[in-house]
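The following block contains the structure, expressed as C-alpha coordinates.
For this depiction, one protein chain was excluded, whereas all remaining protein chains were kept in their positions.
Chain nomenclature is as follows: A and B, assigned in order of appearance, with residue numbering initiated at 1 for each chain independently.
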Amino acid sequence: MINPILILDMFLLLLVAATAIAVITVRSLLSATVLAGIYSLLMALVWTNMHALDVAFTEAAVGAGISTILLLGALVLTKRFANREAAIHPPALAICLVTGALLIYGTFDMPTFGDPNAPIHQYRVPEMLDQEVGKHPSAAPREQGHAHAGHPQDDFNGHVPNTVTSLLAAYRSYDTMFETTVIFVAGISLLLLLRRRREGEDGVPASSAEQRGEPREGSQP
Amino acid sequence: MSDAPKSASPAPSGPDAGAQMSQQTLIRVVAKMTIPFILAFGFYVILHGELGPGGGFQGGVILAAAFILYGLVFGADELRRRIPPPFIDACMALGALFYAGVGLASLLAGGNFLDYGMLAPEHAGDMEAKGMSLVEYGVGLTVASVMVTIYLMISERRSTLRPGEKAQGL
Partner (left out) sequence: MEVLGYFNYWLAIVIMMIGFYGVIARRNLLKQAIALGLFQTGVFLFYVTMGVYRAEDGTPGVAPIWTDAAKTGPFDNPLPHVLMLTAIVVSVSTLAVAVAIIVSIQRKYGTIEEDEILAANKRDDS
(Lines give C-alpha, C1' and ligand atoms only; values in the text may rest on other atoms or scores of the structure.)
Protein backbone atom coordinates (compact mmCIF):
# COMPACT_ATOMS: atom_id res chain seq x y z
CA MET A 1 0.00 0.00 0.00
CA ILE A 2 1.47 3.27 -1.02
CA ASN A 3 1.87 5.90 1.65
CA PRO A 4 -0.30 8.90 0.68
CA ILE A 5 2.39 11.30 1.84
CA LEU A 6 4.59 9.94 -0.90
CA ILE A 7 2.68 11.40 -3.85
CA LEU A 8 3.12 15.04 -2.88
CA ASP A 9 6.53 14.16 -1.51
CA MET A 10 7.78 12.79 -4.84
CA PHE A 11 6.52 15.82 -6.74
CA LEU A 12 8.11 18.28 -4.31
CA LEU A 13 11.41 16.42 -4.18
CA LEU A 14 11.71 16.38 -7.96
CA LEU A 15 11.17 20.15 -7.94
CA VAL A 16 13.81 20.44 -5.22
CA ALA A 17 16.33 18.43 -7.24
CA ALA A 18 15.68 20.59 -10.31
CA THR A 19 16.19 23.77 -8.28
CA ALA A 20 19.40 22.35 -6.83
CA ILE A 21 20.79 21.69 -10.30
CA ALA A 22 19.81 25.22 -11.31
CA VAL A 23 21.59 26.71 -8.31
CA ILE A 24 24.96 25.25 -9.20
CA THR A 25 24.63 25.74 -12.95
CA VAL A 26 23.55 29.36 -13.27
CA ARG A 27 26.31 31.87 -13.81
CA SER A 28 24.85 34.95 -12.17
CA LEU A 29 25.36 34.85 -8.42
CA LEU A 30 22.25 36.95 -7.83
CA SER A 31 20.20 34.27 -9.56
CA ALA A 32 21.93 31.63 -7.47
CA THR A 33 20.99 33.48 -4.29
CA VAL A 34 17.34 33.83 -5.25
CA LEU A 35 17.23 30.20 -6.35
CA ALA A 36 18.70 29.17 -3.00
CA GLY A 37 15.84 31.02 -1.30
CA ILE A 38 13.34 29.19 -3.49
CA TYR A 39 15.09 25.94 -2.65
CA SER A 40 14.72 26.61 1.08
CA LEU A 41 11.02 27.35 0.74
CA LEU A 42 10.45 24.14 -1.24
CA MET A 43 12.32 22.20 1.44
CA ALA A 44 10.05 23.80 4.06
CA LEU A 45 7.09 22.42 2.10
CA VAL A 46 8.72 18.98 2.07
CA TRP A 47 9.17 19.09 5.83
CA THR A 48 5.57 20.16 6.36
CA ASN A 49 4.39 17.30 4.21
CA MET A 50 6.32 14.89 6.44
CA HIS A 51 4.77 16.43 9.58
CA ALA A 52 8.08 17.90 10.74
CA LEU A 53 6.65 21.27 11.75
CA ASP A 54 9.50 22.62 13.84
CA VAL A 55 12.02 21.75 11.17
CA ALA A 56 9.86 23.44 8.51
CA PHE A 57 9.56 26.56 10.63
CA THR A 58 13.30 26.75 11.19
CA GLU A 59 14.16 26.02 7.56
CA ALA A 60 11.80 28.70 6.29
CA ALA A 61 13.00 31.31 8.78
CA VAL A 62 16.69 30.54 8.63
CA GLY A 63 17.13 29.23 5.11
CA ALA A 64 14.84 31.51 3.18
CA GLY A 65 15.32 34.51 5.43
CA ILE A 66 18.74 34.86 6.99
CA SER A 67 20.70 32.87 4.43
CA THR A 68 19.29 34.90 1.55
CA ILE A 69 20.13 38.23 3.12
CA LEU A 70 23.58 36.97 4.04
CA LEU A 71 24.31 35.96 0.46
CA LEU A 72 22.87 39.22 -0.89
CA GLY A 73 25.20 41.15 1.38
CA ALA A 74 28.10 39.02 0.18
CA LEU A 75 27.12 39.79 -3.42
CA VAL A 76 27.23 43.50 -2.79
CA LEU A 77 30.69 43.24 -1.29
CA THR A 78 32.14 40.87 -3.87
CA LYS A 79 30.90 40.47 -7.40
CA ARG A 80 27.75 39.55 -9.14
CA PHE A 81 28.86 37.15 -11.86
CA ALA A 82 30.99 34.09 -11.65
CA ASN A 83 33.61 33.47 -14.30
CA ARG A 84 32.67 31.47 -17.32
CA GLU A 85 33.25 27.76 -16.76
CA ALA A 86 32.77 24.51 -18.58
CA ALA A 87 29.30 23.14 -18.02
CA ILE A 88 30.42 19.70 -16.92
CA HIS A 89 33.67 18.78 -15.28
CA PRO A 90 34.16 15.07 -16.12
CA PRO A 91 36.41 13.93 -13.25
CA ALA A 92 34.23 15.60 -10.64
CA LEU A 93 31.10 14.16 -12.24
CA ALA A 94 32.64 10.68 -12.21
CA ILE A 95 33.51 11.00 -8.53
CA CYS A 96 29.99 12.16 -7.70
CA LEU A 97 28.38 9.32 -9.67
CA VAL A 98 30.56 6.67 -8.05
CA THR A 99 29.94 8.06 -4.56
CA GLY A 100 26.22 8.31 -5.24
CA ALA A 101 26.07 4.74 -6.51
CA LEU A 102 27.87 3.45 -3.43
CA LEU A 103 25.51 5.36 -1.14
CA ILE A 104 22.45 4.10 -2.98
CA TYR A 105 23.79 0.58 -2.66
CA GLY A 106 23.98 1.22 1.07
CA THR A 107 20.33 2.25 1.34
CA PHE A 108 19.02 -1.18 0.40
CA ASP A 109 19.26 -2.24 4.04
CA MET A 110 17.32 0.74 5.34
CA PRO A 111 13.68 0.42 6.47
CA THR A 112 11.18 1.64 3.89
CA PHE A 113 9.34 4.93 4.19
CA GLY A 114 7.08 4.92 7.26
CA ASP A 115 7.86 1.36 8.29
CA PRO A 116 6.44 0.87 11.82
CA ASN A 117 8.96 -1.87 12.60
CA ALA A 118 11.98 0.33 12.01
CA PRO A 119 14.50 0.29 14.88
CA ILE A 120 14.04 4.01 15.46
CA HIS A 121 10.45 3.39 16.59
CA GLN A 122 11.27 0.53 18.95
CA TYR A 123 13.48 1.91 21.69
CA ARG A 124 13.43 5.00 23.89
CA VAL A 125 11.22 7.45 22.07
CA PRO A 126 7.92 5.48 22.14
CA GLU A 127 8.21 5.30 25.93
CA MET A 128 8.53 9.05 25.95
CA LEU A 129 5.57 9.57 23.66
CA ASP A 130 3.44 7.46 26.04
CA GLN A 131 4.01 9.77 29.00
CA GLU A 132 1.36 11.97 30.52
CA VAL A 133 1.17 15.63 29.70
CA GLY A 134 1.30 18.12 32.51
CA LYS A 135 2.43 17.47 36.02
CA HIS A 136 3.75 13.97 36.38
CA PRO A 137 3.57 12.11 39.71
CA SER A 138 7.22 11.19 39.54
CA ALA A 139 8.13 14.85 39.34
CA ALA A 140 6.60 15.37 42.78
CA PRO A 141 8.67 16.95 45.61
CA ARG A 142 12.14 15.54 45.74
CA GLU A 143 15.30 16.31 47.62
CA GLN A 144 17.83 14.75 45.29
CA GLY A 145 18.49 15.29 41.62
CA HIS A 146 16.79 13.64 38.71
CA ALA A 147 18.45 10.26 38.52
CA HIS A 148 18.26 8.65 41.94
CA ALA A 149 16.78 5.52 43.44
CA GLY A 150 13.04 5.84 43.56
CA HIS A 151 12.86 7.97 40.41
CA PRO A 152 11.43 6.15 37.40
CA GLN A 153 13.99 5.70 34.69
CA ASP A 154 11.58 6.46 31.88
CA ASP A 155 10.89 10.04 32.86
CA PHE A 156 12.26 12.13 30.04
CA ASN A 157 11.35 15.51 31.60
CA GLY A 158 9.05 15.90 28.61
CA HIS A 159 5.64 16.77 29.94
CA VAL A 160 4.93 19.79 27.78
CA PRO A 161 2.73 19.40 24.70
CA ASN A 162 5.43 20.07 22.11
CA THR A 163 7.57 16.97 22.30
CA VAL A 164 10.22 18.44 20.02
CA THR A 165 10.82 21.38 22.37
CA SER A 166 10.82 19.11 25.40
CA LEU A 167 13.42 16.86 23.78
CA LEU A 168 15.44 19.89 22.71
CA ALA A 169 15.39 21.70 26.03
CA ALA A 170 15.37 18.82 28.51
CA TYR A 171 16.45 15.47 27.09
CA ARG A 172 19.16 16.97 24.84
CA SER A 173 19.75 20.22 26.65
CA TYR A 174 23.53 19.88 26.43
CA ASP A 175 23.29 19.83 22.63
CA THR A 176 21.20 22.96 22.64
CA MET A 177 23.57 24.74 25.00
CA PHE A 178 26.55 24.10 22.79
CA GLU A 179 24.57 24.97 19.72
CA THR A 180 23.88 28.36 21.26
CA THR A 181 27.59 28.64 21.86
CA VAL A 182 28.23 27.82 18.19
CA ILE A 183 25.92 30.63 17.10
CA PHE A 184 27.66 32.97 19.52
CA VAL A 185 31.07 31.98 18.16
CA ALA A 186 29.83 32.60 14.61
CA GLY A 187 28.78 36.11 15.66
CA ILE A 188 32.16 36.76 17.22
CA SER A 189 33.98 35.48 14.13
CA LEU A 190 32.03 37.91 12.01
CA LEU A 191 32.99 40.76 14.30
CA LEU A 192 36.63 39.78 14.13
CA LEU A 193 36.76 39.27 10.38
CA LEU A 194 34.71 42.20 9.14
CA ARG A 195 35.37 44.88 11.69
CA ARG A 196 36.61 48.12 10.21
CA ARG A 197 40.28 48.69 10.92
CA ARG A 198 41.96 51.99 11.28
CA GLU A 199 44.40 52.76 8.51
CA GLY A 200 48.04 52.88 9.36
CA GLU A 201 47.72 50.03 11.84
CA ASP A 202 49.90 47.04 11.16
CA GLY A 203 49.10 45.70 7.75
CA VAL A 204 46.14 47.93 7.00
CA PRO A 205 46.80 49.65 3.69
CA ALA A 206 45.62 53.07 2.53
CA SER A 207 41.95 53.59 2.09
CA SER A 208 41.54 54.17 -1.60
CA ALA A 209 42.23 51.02 -3.55
CA GLU A 210 42.67 53.21 -6.62
CA GLN A 211 45.96 54.38 -5.17
CA ARG A 212 47.13 50.82 -5.13
CA GLY A 213 45.76 50.11 -8.57
CA GLU A 214 43.70 47.15 -7.38
CA PRO A 215 40.04 46.43 -8.09
CA ARG A 216 37.70 47.97 -5.56
CA GLU A 217 35.23 45.81 -3.76
CA GLY A 218 31.87 45.64 -5.37
CA SER A 219 33.06 47.19 -8.59
CA GLN A 220 33.04 44.04 -10.70
CA PRO A 221 30.21 43.92 -13.27
CA MET B 1 3.87 63.17 3.80
CA SER B 2 5.92 65.83 2.15
CA ASP B 3 7.67 63.46 -0.23
CA ALA B 4 8.03 64.68 -3.76
CA PRO B 5 6.97 62.38 -6.62
CA LYS B 6 10.62 61.49 -7.09
CA SER B 7 9.78 58.27 -5.32
CA ALA B 8 8.41 57.10 -8.64
CA SER B 9 11.86 57.43 -10.25
CA PRO B 10 13.83 54.34 -11.30
CA ALA B 11 15.79 52.25 -8.86
CA PRO B 12 18.14 54.32 -6.71
CA SER B 13 21.86 53.88 -7.03
CA GLY B 14 25.05 55.44 -5.78
CA PRO B 15 25.87 56.70 -2.31
CA ASP B 16 22.38 58.08 -1.78
CA ALA B 17 20.70 54.73 -2.19
CA GLY B 18 19.77 54.40 1.45
CA ALA B 19 18.35 57.89 1.65
CA GLN B 20 16.28 57.48 -1.48
CA MET B 21 14.76 54.25 -0.29
CA SER B 22 13.49 55.90 2.85
CA GLN B 23 11.83 58.52 0.70
CA GLN B 24 9.71 55.97 -1.04
CA THR B 25 6.50 56.54 0.83
CA LEU B 26 4.98 53.14 0.30
CA ILE B 27 7.94 51.17 1.58
CA ARG B 28 8.41 53.42 4.55
CA VAL B 29 4.81 53.37 5.67
CA VAL B 30 4.39 49.63 5.21
CA ALA B 31 7.61 48.92 7.09
CA LYS B 32 6.53 51.11 9.97
CA MET B 33 3.21 49.35 10.11
CA THR B 34 4.47 45.82 9.96
CA ILE B 35 7.54 45.96 12.22
CA PRO B 36 5.51 45.94 15.49
CA PHE B 37 3.52 42.95 14.29
CA ILE B 38 6.65 41.07 13.33
CA LEU B 39 8.12 41.76 16.77
CA ALA B 40 4.95 40.63 18.48
CA PHE B 41 4.88 37.46 16.39
CA GLY B 42 8.51 36.77 17.22
CA PHE B 43 7.82 37.03 20.94
CA TYR B 44 4.74 34.87 20.51
CA VAL B 45 6.73 32.12 18.81
CA ILE B 46 9.34 32.11 21.59
CA LEU B 47 6.79 32.12 24.40
CA HIS B 48 4.57 29.44 22.88
CA GLY B 49 7.40 27.15 21.94
CA GLU B 50 6.14 24.56 24.34
CA LEU B 51 2.53 24.51 23.22
CA GLY B 52 2.96 24.37 19.47
CA PRO B 53 5.60 24.51 16.78
CA GLY B 54 8.15 27.13 17.61
CA GLY B 55 10.78 27.75 20.21
CA GLY B 56 13.88 29.80 20.74
CA PHE B 57 15.55 29.55 17.34
CA GLN B 58 12.54 30.31 15.21
CA GLY B 59 11.37 33.19 17.39
CA GLY B 60 14.85 34.66 17.58
CA VAL B 61 15.19 34.69 13.80
CA ILE B 62 11.78 36.37 13.43
CA LEU B 63 12.75 39.05 15.94
CA ALA B 64 15.94 39.67 14.02
CA ALA B 65 13.92 39.90 10.80
CA ALA B 66 12.02 42.89 12.19
CA PHE B 67 15.24 44.74 12.92
CA ILE B 68 16.76 43.81 9.60
CA LEU B 69 13.67 45.14 7.85
CA TYR B 70 14.16 48.43 9.63
CA GLY B 71 17.80 48.46 8.59
CA LEU B 72 16.97 47.70 4.97
CA VAL B 73 14.37 50.45 4.64
CA PHE B 74 15.91 53.23 6.68
CA GLY B 75 19.61 52.45 6.35
CA ALA B 76 22.00 50.44 8.45
CA ASP B 77 23.43 53.59 10.01
CA GLU B 78 19.98 54.49 11.28
CA LEU B 79 19.70 51.02 12.80
CA ARG B 80 23.09 51.48 14.49
CA ARG B 81 21.85 54.74 15.91
CA ARG B 82 18.66 53.19 17.28
CA ILE B 83 20.30 50.15 18.85
CA PRO B 84 23.85 50.82 20.02
CA PRO B 85 26.13 48.06 18.78
CA PRO B 86 27.71 47.47 22.21
CA PHE B 87 24.22 46.58 23.42
CA ILE B 88 23.85 43.96 20.70
CA ASP B 89 27.27 42.58 21.60
CA ALA B 90 26.18 42.26 25.20
CA CYS B 91 22.92 40.53 24.25
CA MET B 92 24.83 37.97 22.21
CA ALA B 93 26.82 36.92 25.22
CA LEU B 94 24.02 37.28 27.75
CA GLY B 95 21.80 34.76 26.01
CA ALA B 96 24.35 31.96 26.13
CA LEU B 97 25.36 33.00 29.63
CA PHE B 98 21.75 32.86 30.76
CA TYR B 99 21.38 29.33 29.44
CA ALA B 100 24.50 28.14 31.23
CA GLY B 101 23.44 30.13 34.30
CA VAL B 102 20.18 28.21 34.57
CA GLY B 103 22.17 24.99 34.43
CA LEU B 104 24.61 26.24 37.02
CA ALA B 105 21.77 27.28 39.32
CA SER B 106 20.41 23.75 39.12
CA LEU B 107 23.87 22.47 40.01
CA LEU B 108 24.07 24.76 43.01
CA ALA B 109 20.58 23.73 44.12
CA GLY B 110 21.70 20.14 44.50
CA GLY B 111 20.79 18.42 41.26
CA ASN B 112 22.70 17.64 38.09
CA PHE B 113 23.69 20.31 35.58
CA LEU B 114 20.59 21.51 33.70
CA ASP B 115 18.26 19.49 35.97
CA TYR B 116 15.56 22.13 36.10
CA GLY B 117 13.38 20.38 38.66
CA MET B 118 15.80 21.02 41.49
CA LEU B 119 15.33 24.78 41.29
CA ALA B 120 11.98 24.36 43.08
CA PRO B 121 11.95 20.86 44.57
CA GLU B 122 8.43 21.09 45.96
CA HIS B 123 6.93 21.70 42.49
CA ALA B 124 9.45 19.81 40.41
CA GLY B 125 7.08 19.09 37.51
CA ASP B 126 6.09 22.73 37.03
CA MET B 127 9.65 23.87 37.50
CA GLU B 128 10.87 21.61 34.74
CA ALA B 129 8.48 23.26 32.30
CA LYS B 130 9.49 26.72 33.52
CA GLY B 131 13.17 25.82 33.24
CA MET B 132 12.67 24.79 29.64
CA SER B 133 10.99 28.14 28.93
CA LEU B 134 13.81 30.09 30.56
CA VAL B 135 16.35 28.26 28.50
CA GLU B 136 14.46 29.05 25.30
CA TYR B 137 14.48 32.76 26.17
CA GLY B 138 18.25 32.68 26.40
CA VAL B 139 18.51 30.93 23.06
CA GLY B 140 16.13 33.41 21.42
CA LEU B 141 18.12 36.38 22.71
CA THR B 142 21.43 35.05 21.39
CA VAL B 143 20.03 34.05 18.01
CA ALA B 144 18.33 37.42 17.46
CA SER B 145 21.46 39.37 18.39
CA VAL B 146 23.72 37.29 16.18
CA MET B 147 21.44 37.64 13.16
CA VAL B 148 21.30 41.43 13.60
CA THR B 149 25.09 41.47 13.96
CA ILE B 150 25.42 39.49 10.73
CA TYR B 151 23.32 42.06 8.92
CA LEU B 152 25.22 45.01 10.37
CA MET B 153 28.58 43.49 9.51
CA ILE B 154 27.78 42.84 5.87
CA SER B 155 26.11 46.18 5.29
CA GLU B 156 29.20 48.27 5.66
CA ARG B 157 30.34 50.15 2.60
CA ARG B 158 33.91 50.77 3.50
CA SER B 159 36.38 48.29 4.84
CA THR B 160 38.75 50.74 6.52
CA LEU B 161 38.39 53.91 8.51
CA ARG B 162 39.88 56.96 6.89
CA PRO B 163 42.21 59.05 9.04
CA GLY B 164 40.13 61.32 11.19
CA GLU B 165 37.00 59.19 10.92
CA LYS B 166 35.60 57.97 14.17
CA ALA B 167 34.82 54.35 14.74
CA GLN B 168 31.13 53.83 15.39
CA GLY B 169 31.62 50.40 16.88
CA LEU B 170 30.59 47.19 15.05
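Note that a contact is a pair of C-beta atoms (placed from the backbone, for glycine too) under 8 Å apart; a residue touches a chain by one contact, two chains touch by 3 or more.
Keep in mind it's a predicted model, so treat the numbers as computed, not measured.
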Taking the complete complex into account, which shown chains does the hidden chain touch?
A, B
Have a look at B:P53, B:G71, B:G95 or B:G111 and name the one touching the chain we're not showing.
B:P53
Spell out, residue by residue, where the missing chain touches chain A.
1-6, 9-10, 13-14, 16-17, 20-21, 23-24, 29, 32-33, 36, 39-40, 43, 46-47, 50-55, 58-59, 62-63, 66-67, 70-71, 73-75, 77-79, 82-83, 85, 89, 92-93, 95-97, 99-100, 103-104, 107-108, 110-116, 118, 120-121, 125, 129, 133-134, 161-164, 167-168, 172, 175-176, 179, 182-183, 185-186, 189-190, 193-194, 214-215, 217
For chain B, residues in touch with the removed chain:
52-53, 55, 57, 143, 146, 150, 153-154, 159
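Simple rule for what comes next: only the chains that are shown with their structure count from here on.
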Chain A-touching residues of chain B, taken from the complex the two chains share:
45, 49-55, 57-58, 61-62, 64-65, 68, 89, 92-93, 95-96, 99-100, 103, 110-112, 114-118, 121-126, 128-129, 131-132, 135-136, 138-139, 142-143, 145-147, 149-151, 153-156, 158-163, 167, 170
So, in the complex, the side of chain A touching chain B is made of residues 53-54, 56-58, 61-62, 65-66, 69-70, 73-74, 76-77, 134-136, 139-147, 157, 159-162, 164-166, 168-170, 173-174, 176-177, 180-181, 183-184, 186-188, 190-191, 194-200, 204-205, 207, 217
